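Here the complex is missing a single protein chain, while all its other protein chains stay put.
Now for chain A:
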Amino acid sequence: MADNQFDIIIIGGGPGGYVAAIRAAQLGFKVAVAEREHLGGICSNWGCIPTKALLRSAEVYHYFHQAKNYGLAVEKPSFDLKAIVQRSRGIAGQMNTGVQFLFKKNKITTIWGDAKITKVGEITVTAPTKGVLGPPVEAPKGALGAGTYKAAHIIVATGARPRVLPGLEPDKKQVWTYFEAMNPESFPKSLLVIGSGAIGVEFASFYKTMGADVTVVEVLPQILPVEDADIAAFARKQFEKQGIKILTGAKVAKLDKAKDSVTATIEVGGKTETITAEKVISAVGVVGNIENIGLEAVGVKTDRGVVVTDGYGRTNVKGIYAIGDVAGPPMLAHKAEHEGVTCVEAIKGLKVHALDKNKVPGCTYCHPQIASVGLTEAKAKEQGREVKIGRFPFIGNGKAIALGEPEGLCKTIFDAKTGELLGAHLSGAEVTELIQGFVVAMNCETTEEELMHTIFPHPTLSETMKESVLDAYGRVLNM
């Protein structure tokens, strides 16, 4: 096989692309990844991981303030913003190096630059546009450069970028996207967050905990719009208790920038009000990167900003695949990884199952954390299902009380007829680490019976999960 000829070329080295590449290498394919800026993608470099680093700093800082509750003394807690950001960037860098190591280990070729599909089975790569997201990045050692490359299978894994709404265009200075928000030069005293999805509330949580005055504006009637209404209401109450100001059913009509502040005109409930803040974060969702990669040239079908695929990543054009954010919601790293693996295994001809979007969990690392999988109560009822609902508050859990985290809620939704676990929705301490229990249960198609027969260790927060299941069937023990 010629040096520029591969079995599979993946455009984009994010969590979908790099994992697909590793799986492809495991299956014996000759594989290359074309990347223009960061191996590991947004997730490792500008998303999941560095924000978790920031939020961890905030969490520890929060506990400093709670020290007295635990019988400890901390004098005048303070922080060094530069050091916090540095830690976060350092961890992102470590992730990036980790992916390079994995590529080397699996003999995956990196092609450095902007890739474009020129025809089915062929891409051309040009020198990368420098610094799309951050400071210029050097090509990894041994990476191939500009040129034409061929592969029978081309997987588009170009990810997504922040959605831009007219009038709310980010300017990197006063109106931020998540890039600036996780890399601030100075700490803003006040902050307006537009959008209350995962990204919005995580930054609201971070900046509030660190002492900023935070307002969240959501256009829909509910914050965390994809979450179950009970959980969203519970979280909202907690956020408001922390002092976050929340406006729902509220639309930011315009932003007026002054020298050191931005004034937002907000329409809410037929009235207009203004909020002035030092910085604004626009977190109104993300859109797929479908442009300038040659999709039009080969006639790949797109719809509302994402590539149309079947459950195995196949597009309407034979030999062209798409996975991850660019292939549509939910735009989450773990969904991208799974799609990457499934796509490659299907190419190999292995027996795989199409992605079941209903079994993709979601985690938000605000305080309190949110985690969920499956249908919300509203969605289940919309489908005409008769449901059994269980709820268990963390106040009934010994471990939660011992941790000093008695605020939390675990809600489960079962099909009343079959006992199928339709959805699980949690908010509270460490729930992002708990949800996988329910994800496994759903994937194994357990009913309430197996969950009730499962022994959950004591004392753990996971006991709230079992109690919630018991509650759905009128058998709750500790409430």
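Please note the rule applied: a contact is a pair of C-beta atoms (placed from the backbone, for glycine too) under 8 Å apart; a residue touches a chain by one contact, two chains touch by 3 or more; residues count from 1.
Here is the rule we go by: contacts and distances are computed from a predicted model.
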Omitted chain (choose from "Acetyltransferase component of pyruvate dehydrogenase complex", "ABC transporter permease", "SigE family RNA polymerase sigma factor" or "Cytochrome bc1 complex Rieske iron-sulfur subunit") - UniProt protein name: "Acetyltransferase component of pyruvate dehydrogenase complex"
Among A:Gly211, A:Pro329 or A:Gly419, residue touching the chain not depicted: A:Gly419
Listed residues A:Asp80, A:Glu169 or A:Glu449, member touching the removed chain: A:Glu449
Where the missing chain touches chain A, by residue: 417-420, 444-447, 449-450
